[in-house]
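The complex appears here without one of its protein chains, the remainder shown in place.
As written, the chain order gives the labels A and B, with residue 1 at the start of each chain.
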Amino acid sequence: MASHALTHTGHGEINYLDYKGKYSGILGWIFSTDHKRIGLLYLSGVTLFFVVGIFLGLMLRLEQLTMGETVVSARTYNTLFTLHGVIMIFLIVIPAIPAVLGNFFLPIQVGAKDVAFPRLNLFSWWLYMTGAVLALVSLFTKGGFPDTGWTFYAPYNIRTTTNVPLAVFAVFILGFSSILTGLNFITTVHRLRAPGMTWFRLPLFVWALYATSWIQILATPVVGITMLLIFFERLTGVGIFDPAKGGDPILYQHLFWIYSHPAVYIMILPGMGVVTEIIPTFARRTIFGYKAIAASSLGIALAGSLVWGHHMFVSGQSYTASVVFSLLTFLVAIPTAIKVFNWVATLYKGSIHLEPPLLYALSFIFLFMIGGFTGVMLGVLSVDVHLHDTYFVVGHFHYVMFGGTMMAFIAGMHYWFPKMFGRMYNKRVATLAWALIFIGFNMLYFTMLILGFEGMPRRYYDHLPQYHSGHVVATVGSWILVLGLLIMIINLVRALKSGPKAEANPWQGTTLEWQVPSPPPHENFEEIPVVDRGPYDH
Amino acid sequence: MEHHQAEHSVGYGTYVLVWLGLLVFTGLTVSVSGINLEALTVTVALLIAGFKTFLVMNYFMHLKFEPILFRLMVFVVIITFAIFLSLTFLDVLFR
Partner (left out) sequence: MSSVAETAVHEEKHSDVIGAKMGMWLFLFTELLLFGGMFILYAAYRAKHQHEFFLSSAELNMPIGTLNTALLLTSSLTVALSIEALRRGSRNLSKLFLLATIVMGFGFLVNKYFEWSAKIHHGIYPNSPELLKASAGEQLFFSLYYVMTGLHGLHVLVGVLVLGWIYTLIQKNPTDPGNFIKLENGGLYWHLVDVIWIFLFPLFYLIS
């Protein structure tokens, strides 16, 4: 980008990892307002909880390895899938890309020294950790963690004896953390762009995060109040969703999905943003259809807030609502397809370098497309009635959230790892891990799609003989997948310590973060750069 | 960037006038509620509340004197809420 940025940054400056602030040691991290350190704080949280979530998922799969009780009781199984869902959604998939990669790179990519409100940013992380600890505490207190499923539907949430109040309060806190991150990003993009960094010179990752932030601001409060209402319900018996007191459980579902469908785009939009950064870099050419991609991010954010009722086709909502929501759901496919076409068009006739980040990015496109197509299938009213609450749904959203968001997150980690830590990982091991993940993933979740199509219901701790072989394949797939994930994580962790030093721009990226040293200096730029060209000009 | 301290300053008088207007409309909405307007009762009450909000946001909250971006953002919020409400009512009204 700005050519004179290169000459000014660097040499005399101390990088953010070695920087000595007011505090040293661990305090220098957990009280740091540096957006890069906060990004890494989130990274450590996300990694830790991801390992826990993976373990819970493995347990769920293990239970299905044989018929009847295998490793846990039915009741424990209910708690396990609830906990798996809550951890994976609220502690990992939602914050992973914005809070880790977004925190680290959004300010650098817009040419700023930090986000608009650095202390608020740190506060968000503290809220995140508080929410996580509260969820953890609810595991071991009064009644244990909820067995309602991650959706906390009424009236389960009223009738269950488990510790619902604490768990939903944790979700409320986590939502608040997510809101504050969004607030920070919007203000940063509006106010702290470097001179010459016009809206249409912003990297598309920033556009994606900007659109995401608006969803975070506008939709998260709705789930916040919903969780608070359950909280009040359990404390005072106020009964707003309790059918025994005149309440309507379907309204609970409305409020829940008003947030939780757009939340799917809080998860996937940043992932699309990451992929949009990776593809031009490894095709060594500018992105195809910059404005279309930027606009489609906003389009997805808008269309995504019109469709929540497709989760409620069999809930007893009105037929009119179901028809309209089904129709609106198809609309989301349009801006999504625009992105896919543009990625493919960018690759076309590009000089493709098949490095690990691109491998992950390509598998993102492949897996996300399966997730998207199965999503459209589920959006069809008549098909959904058949497939609702089956493994088809489970397979579908794992394709979207894991195959989509998490694959993009892993792609982003491999893309930006040398920038973040100044070291390079072992690319051959990374490729091996990718292959295992890809194979295991499809074995596990494609089998789930088939099982669901054949009628295997979700959230059952047991299965009938006709589903047995499918379950065995899926469970074996889960082992391969987890093996790949472990190799991937260990490879990166090892590179942290002993990887060879990385250059400032190992992939020949063109956005601003590649023009500062690896790892970046404490305040990113010695002098705020002046930008005079587009983000992907090779 | 614009220099803020030099921005439009609203006189004390304007604020007092707006306040008087708000009180008048409060009186109005209370007295209108005494009349039986059937289904219109809530509509009238909401219209008056909407106008009061307009006054508070524009003058007390200074929206009138902020960059146009701020008003645009408020507009987005109102539209979002309208979407949430109306799509929910697709269910509530037709169930």
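What we mean here is this: a contact is a pair of C-beta atoms (placed from the backbone, for glycine too) under 8 Å apart; a residue touches a chain by one contact, two chains touch by 3 or more.
Quantities reported herein were computed from a predicted structural model and do not represent experimental measurements.
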| item | value |
| --- | --- |
| Given A:191, A:353, A:428 or A:538, the one touching the chain that is not displayed | A:191 |
| Of A:58, A:136, A:240 or A:340, the one touching the omitted chain in the full complex | A:240 |
| Sole residue of A:220, A:297, A:315 or A:475 that reaches the chain not shown, by the stated touch rule | A:220 |
| Residues in subunit A touching the chain absent from view | 20-22, 32-34, 113-114, 116-118, 120, 179, 182-184, 186-187, 190-192, 217-222, 224-226, 228-229, 232, 236-240, 245-248, 251, 254-255, 258, 522-523 |
| Touching residues on subunit B - with respect to the absent chain | 1-2, 4-5, 9-12, 15-16, 18-19, 22-23, 26, 29-30, 33, 41-42, 45-46, 48-49, 52-53, 56-57, 59-61, 66-67, 69-70, 73-74, 77, 80-81, 84-85, 88-89, 92-93 |
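Throughout what follows, only the chains that are shown with their structure count from here on.
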| item | value |
| --- | --- |
| Inter-centroid spacing, subunit B versus subunit A (mean Cα positions, whole Å) | 36 |
| In the complex, subunit A residues that touch subunit B | 190, 214, 218, 222, 250-251, 254, 258, 305-306, 308-309, 312, 316-321, 324-325 |
| Residue ranges of subunit B in contact with subunit A within the complex | 69, 76-77, 80, 83-84, 87-88, 90-95 |
